[in-house]
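The structure under discussion appears below in the form of structure tokens.
For this view, one protein chain was removed and the others were kept in their places.
The chains carry the letters A, B and C, assigned in the order they are written, with residues numbered from 1 in each.
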Amino acid sequence: MSEDLKKLYQAVLMERQKSTLGFQKREDAQHIIEAYNPVCGDQFQIYLDIENGFLQKVSYHGYGCAVSKASSSLLVESLSAKSLVDCRSQLQYFYQCMDGKETQPPEIYEALAMSKNFPGRQQCATLSWDAIQEFLLNEKGT
Amino acid sequence: MSEDLKKLYQAVLMERQKSTLGFQKREDAQHIIEAYNPVCGDQFQIYLDIENGFLQKVSYHGYGCAVSKASSSLLVESLSAKSLVDCRSQLQYFYQCMDGKETQPPEIYEALAMSKNFPGRQQCATLSWDAIQEFLLNEKGT
Amino acid sequence: MFDARLIRNQFPILNTQDRKGQPLVYLDNAATTQKPWQVMEALADFYEHHNANIHRGIYQLADDATQAYESVRAQVAQFINATPEEVIFCGGTTEAINMVAHGWGYDTLSPGDEVLVTAMEHHANFVPWQVICDRTGATFKVLPLEPDGSLSLTSLEQALTKKTKLLAITQISNTTGIINPLAEITKMAHQNDTLVLVDAAQSIANDQIDVQSMNCDFLAFSGHKLYGPMGVGVLYGKSTHLEKMSPFQQGGSMIYQVSNNKTTFKKAPHKFEAGTPPVAAALGLGAAIRFINTLGMANIKAHAQELRTHAWGKLSDMNDVALYGVALESGAIISLNIKDIHPHDVATVLGEAGLAVRAGHHCTQPLMQHYGIVGTVRISFSVYNTLSEIDHFISALSKVKSLLS
Partner (left out) sequence: MFDARLIRNQFPILNTQDRKGQPLVYLDNAATTQKPWQVMEALADFYEHHNANIHRGIYQLADDATQAYESVRAQVAQFINATPEEVIFCGGTTEAINMVAHGWGYDTLSPGDEVLVTAMEHHANFVPWQVICDRTGATFKVLPLEPDGSLSLTSLEQALTKKTKLLAITQISNTTGIINPLAEITKMAHQNDTLVLVDAAQSIANDQIDVQSMNCDFLAFSGHKLYGPMGVGVLYGKSTHLEKMSPFQQGGSMIYQVSNNKTTFKKAPHKFEAGTPPVAAALGLGAAIRFINTLGMANIKAHAQELRTHAWGKLSDMNDVALYGVALESGAIISLNIKDIHPHDVATVLGEAGLAVRAGHHCTQPLMQHYGIVGTVRISFSVYNTLSEIDHFISALSKVKSLLS
């Protein structure tokens, strides 16, 4: 069992997967964003409202692997109650960690970044983030 | 230049090709039979009448290579004024010569049979004969 | 029977190691099989000694290439008990099915007609029918399955009516390995004048196929699932159907005569082979069929059954493993899930241990919807797999559980 694999799965991810942080359906949300990977069938909805330029009541629901779930849960944690501006920079920071460009990433980001060492798993770590990024691109306002 | 090639082309074929034996359009023929090879585009019409069970006024016209022309001309010569029965056995004899099953074929048949030693040329020797054979199959009467 | 360990020597890739120095345990044969050296040899031999475009050349090379290509057609015909005129070369199962869906379907289907497929079909035998029905106004019907994922012949009988113009059905499910009894099914269908297209992608390498006794109207398979190269496949069709069917593609080699106003086509099979075909790949397929014939299909089938029975037994002893499909009378495929662990996570951990298995929906989303799941872990067997590889898989599964649950 390689070290990379342990890093990817152990501790952090397992914990998050078991916790239910942010795992909640909310059909009356202002925005329901689809995150879908046609290759593996993983599919999440991200629920959020935007109030005065801040993301509120962010949650997610759906089905996916440990990596994509942990990553979605992290997304909820990272973007909740942030302004659109802050969300955008948070996303940038996240992708820098994923690309290994950030030299001192938080432990959980570092663990997720390990996914790129595993065939076909890169997208799992970024699935929900990619969906939010596309949403924010189209969303006017700062 | 191989012996086979000389046999195929020399003397007999050249002579026939130059001669115009049976090379004649006849739009008012009772039967006009198409012989067409889609691969090379060779295309002949065979004209004939059937009178009391005998092939009459057989001729051919069209465009093709030296081998298919010689073979068509030979066909005209071989079937003219023959009864349907005799035509059918003549065809059988022709194919036996082509297949090398006849041990003492006439010189011209033997020359045509050489075509099977040359890539893509087998059909040239039998093009018109194949068309007549199909015609005779559908033609009732003996 | 044969010794799988000896057969492995004929497959160069099985003697290589991954980046970590682990040997390859290849259990993804339903996706594509590995290739014996004879197949690579056939490809190289063609390009080094016989390469020419076929059907149009008047020199030795082109003639050799044409004859070699046509002799594989005869070989395929013999392999499935058809005549060469009924064997059409194409790119693979997917193209073969599209040829019928669009070629036959476009001319034949109209509103009121129905096309019936089962809920266990691969997308390749599902979506083309959905699309052509949409275009022609015919009705696309999906036959539901029994809870275990198998087909009920009673339901099938009820679903078949005079309106059903065609039934498109797989011989072996690529997800569960379930085998459909096709000889019975074609009999049922023909009573309603329903044509039957058989997707033989999974059966072609695992069971003797006889299109006469099966009495199917069309049958499709890919070379690459039969130890042959990618990029070549076969559509079998009964001559009476092929005569009437329009060519899916048009181009060189399939033309009888072309003019500005009118174009006529050659007879089958050439009518359906527009353009330069994959000649080398076809010769590779020929080599693959020779390889299979040497082993003997009965032996191949028995070997796969031995592996499957062994694996199914071990897996059903594990109480947090869910198995899909049925224990017996199945193809060389098993689909499973470990409780609360996503199939991709399972496959990643197994992959690290050198085990190549597939995880996901296996291009059978309707079947996933039937089971109410998103995906499975799938293992599938071939002539070179051994019982000890299965044991290795089973013990790796335990590691997965300890890491992930």
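Operating definition for what follows: contacts are C-beta pairs under 8 Å (C-beta built on N, C-alpha and C of every residue); 3 or more make two chains touch, one makes a residue touch a chain.
Fair warning: this is a prediction, and the values are worked out from it, not measured in the lab.
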| item | value |
| --- | --- |
| Displayed chains contacting the withheld chain | A, B, C |
| From C:Ile7, C:Ala77 or C:Val142, residue that would touch the chain that is not displayed | C:Val142 |
| Contact partner of the left-out chain, one of C:Gln212, C:Ser259 or C:Asn319 | C:Ser259 |
| Omitted-chain contact residue, chosen from C:Val131, C:Met297, C:Met318 or C:Ile373 | C:Val131 |
| Full-complex contact with the absent chain, from C:Leu307, C:Ala359, C:Val383 or C:Leu397 | C:Ala359 |
| Option from C:Asn98, C:Ser150, C:Thr186 or C:Ser335 whose C-beta touches the chain left out | C:Asn98 |
| Residues of chain C in contact with the chain not shown | 12-13, 16, 18-19, 24, 26, 28, 31-32, 34-35, 39-40, 43-44, 47-49, 51-53, 56-62, 91-95, 97-98, 101-102, 106, 119, 122-124, 126-128, 130-131, 140, 142, 222, 224, 229-232, 248-253, 255, 257-260, 263, 274-281, 344, 347-348, 350-351, 355-360, 363, 365-366, 369 |
| Footprint left on chain A by the chain that the document does not show | 36, 38-39, 118-121 |
| Chain not shown, touching residues in chain B | 1-2, 5-6, 9-10, 14, 39-43, 63-67, 118-121, 124 |
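Note that only the chains that are shown with their structure count from here on.
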| item | value |
| --- | --- |
| Separation of chain A from chain C, taking each centre as the mean of its C-alpha atoms, in whole Å | 38 |
| Mean-CA-position distance for chain B and chain A (Å) | 79 |
| Where chain C touches two or more other chains at once, by residue number | none |
| In chain B, residues with contacts to at least two other chains | none |
